[in-house]
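The complex is shown incomplete by one protein chain, all other protein chains being positioned as in the whole.
As written, the chain order gives the labels A, B and C, with residue 1 at the start of each chain.
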Amino acid sequence: MAEILSLHDAVARYVEDGATVAMEGFTHLIPVAAGHEIIRQGRRDLTLIRMTPDLVYDQLIGAGCAKKVIFSWGGNPGVGSLHRLRDAVEKGWPHQIEILEHSHAAMACAFEAGAAGLPLAVLRGYVGSELPSVNEQIKFIECPFTGERLAAVPSVRPDVSIVHAQKADRAGNVVVEGIIGVQKEAVLAAKHSIVTVEEIVDDLDTHPNACVIPGWAIDAIAVAEKGSLPSYAHGYYPRDNRFYKEWDAISRDRDAFTRWIEDNVIHSIGRHSTDGAQSGGSVQ
Amino acid sequence: MAEILSLHDAVARYVEDGATVAMEGFTHLIPVAAGHEIIRQGRRDLTLIRMTPDLVYDQLIGAGCAKKVIFSWGGNPGVGSLHRLRDAVEKGWPHQIEILEHSHAAMACAFEAGAAGLPLAVLRGYVGSELPSVNEQIKFIECPFTGERLAAVPSVRPDVSIVHAQKADRAGNVVVEGIIGVQKEAVLAAKHSIVTVEEIVDDLDTHPNACVIPGWAIDAIAVAEKGSLPSYAHGYYPRDNRFYKEWDAISRDRDAFTRWIEDNVIHSIGRHSTDGAQSGGSVQ
Amino acid sequence: MSLEYTSGEMMTVTAARALENGTTCFVGIGLPSEAANLARLTHAPDVVLIYESGTLQTRPEVLPLSIGDGELCESALTTVSVPEMFRYWLQGGKINVGFLGTAQIDRYCNLNTTLIGDYKAPKVRLPGGGGAPEIATNAGEVFITLKHSPRAFVRDVDFITTLGFGRDGKGRDNVPNIGRGPTRVISDLCVMKPDPEDHELTVVSLHPGVTREQVQEATGWDIRFADNLESTPEPSDRELEVLRELKARTERAHAGQ
Partner (left out) sequence: MSLEYTSGEMMTVTAARALENGTTCFVGIGLPSEAANLARLTHAPDVVLIYESGTLQTRPEVLPLSIGDGELCESALTTVSVPEMFRYWLQGGKINVGFLGTAQIDRYCNLNTTLIGDYKAPKVRLPGGGGAPEIATNAGEVFITLKHSPRAFVRDVDFITTLGFGRDGKGRDNVPNIGRGPTRVISDLCVMKPDPEDHELTVVSLHPGVTREQVQEATGWDIRFADNLESTPEPSDRELEVLRELKARTERAHAGQ
């Protein structure tokens, strides 16, 4: 049953050094505030899972939280590279990280299989791709009915999944609306889950087939107003496209990056940002 | 791209003798009017797929349309047996039919796999059940990652799927709301599909994550007002529970059944029913 | 305890009491649904009821006639597709208790809802497995409720639709990722539990006024009785009142249609 905690306490309780963590949100509703809280708490050796690592994973990697990244597309959407991810992979700064890469289809199916309690996902995938030669977790099975060769990947079952959503009610039931990505799957596949929300309301006021995650399937709810910026929250605020472009310059340079983290993450508790770049400071 | 046809023409075009037909709707939105149209057109040798064959399949079987039934629970929900199904299986009236039975979990996964274009579904199922001893389509595979033994069943890929929904717009986009069952999967898994709807509207007026089936994934839309009775349509009319109970008596007796089909299906075109038992008569 | 009650009411109240508050329960239609809703309306207001039609955390005012009545959707937290229900919620390990009825049960709690007689030439064709085969193996544990009769309680079921503990009581041994299976069976005469060692069904509690002989007469094998055989507590007035109101509301609602 979901407990309503501060973001600090939720992260402190469920994100341990060495944990496997999935922070999801497909461009929309990225749990940026929670990522910043992980940086502030100095977590280390995390295995970070995410279909589309973007700015928040770039920040976690640059801040030295990551040991390994499991992903299918790691870039700054519409802008270019993730320079902190590249610096870690290409030059080992701040330390070498392991990467394990999949295709989107395989990761989406692996999240689905994790939510479905299965050890593997089966898909018609990776045909002719060289990814199986660099990822030993990609195997192939034969369909017992047709003989067709199909790809199999292990399901995703994180220690903790963190997602951001529009709102929760007081029982911790959460509604996700708009581009829903693999958020529900991430929560259901994980041993523990934290959902940050824009607000807590008396009544979710949803339609019969809304994407609602029941409170009893979640461990912690934390209010993180604007907790997704520079990503966006459908119905609450738009994407800060400008900051995505600005990040390119900030993240190219190790010093500029470090200063940015110092100013906007480490020392930002309780502050509110005006440029949309900072977030995680407006919790509670 | 969906064509808007009369129910007669949609069934005449897409349901051929000998076809594999899935008519879905999990208690809710059962395509009863379409089933009656199949009886009126005298289709024969159909392989009928449905998780929960209820009254409309009892009627199709009693009327001699079925060669084989693939199902996971065949009863009159909340009332008891399907007497026409039993009479066919136990006594071969009007002729012997083949049955192939699954569990709900396996059939739901098989529809899902059909929609996903896969030849098989994998589930943690049938453990200790004797169903695999009477259904040779249930096999077991070994997970290449964990060694766990998991069940596999062939996906469902009907020649034609028929479902009922609340409304379509003029481009043939359909919204299904409430208990959505496996309707979307049935449509997407099939070579051809017919969706009967309560009405055609200018604007579907839905929320961002509604269960909408695009017109270009459907072959034919047919208006069938009250096309689901005695089942129900969320937002339109309630379930006729009384008729489900009455069906028990009607269907126990071969003559009573035959009279009922004559009066309420064969000769019902253009008529409207007052007792909720008849349907399919109000089409165009 | 001033109100008179029937053996059916005794069964429903006892089955309801088995459900703890806060439990997530995958509910079968009929007797399990009646018991689970009674639990929700009495001691377990936060029990989470889930029906295989996709309705999550539903709070119907009246008992559904079918597994997919509109009332279940209208009063649910949300309604998901049937594949999602079986994959994410049941197989995904989110269900504490599966609450099932059955046509036949045997001494190892195996359930038969497929047929009486031979599979190729059945004497009576029953509705089939439905959700039960995977509810029984993927839920944390299973409660079963049905009326006692020698036709229902048989030594060996004609067909194992749904696993209890198998033909030899060892059907769950060494099977990975499987629930505990049936932990109690509630009939109109008594409460039974599988023996912790060999899993044979054993009477642990007799309902008030019921004798060992009555249970034995209604059971198709020599049924065991626990050494410390208890007497099932009687229904409270409040439980009976709530149950009767629920059934009266249900009857009025369904008659009107």
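We take it that contacts are C-beta pairs under 8 Å (C-beta built on N, C-alpha and C of every residue); 3 or more make two chains touch, one makes a residue touch a chain.
Every value quoted in this text rests on a predicted model; they were computed, and no experiment measured them.
Taking every chain of the complex into account, the omitted one touches A, B. Among A:8, A:44, A:67 or A:86, only A:86 touches the chain left out of the display.
In the complete complex, the hidden chain is touched by one of B:173, B:241 or B:264, namely B:173. Note that of B:2, B:123, B:138 or B:217, the residue touching the chain absent from this view is B:217. Residues of chain B in touch with the missing chain: 1, 112, 115-118, 173, 184-185, 188-189, 206, 208-212, 214, 216-217.
Although one chain is not shown, part of chain A still touches it, namely residues 26-28, 51-52, 71-75, 77-79, 81-82, 85-86, 89-90, 101-106, 108-109, 111-112, 123-131, 134, 148, 178-182, 184-185, 211, 232, 234, 238-242, 244.
Just so we're on the same page, only the chains that are shown with their structure count from here on.
Taking each chain's centre as the mean of its C-alpha atoms, chain B lies 28 Å from chain C. Multi-chain contact residues of chain C (touching two or more other chains): 73, 79-80, 87, 91, 138, 177. Multi-chain contact residues of chain B (touching two or more other chains) are listed as 123-124, 148, 178, 180, 211, 234.
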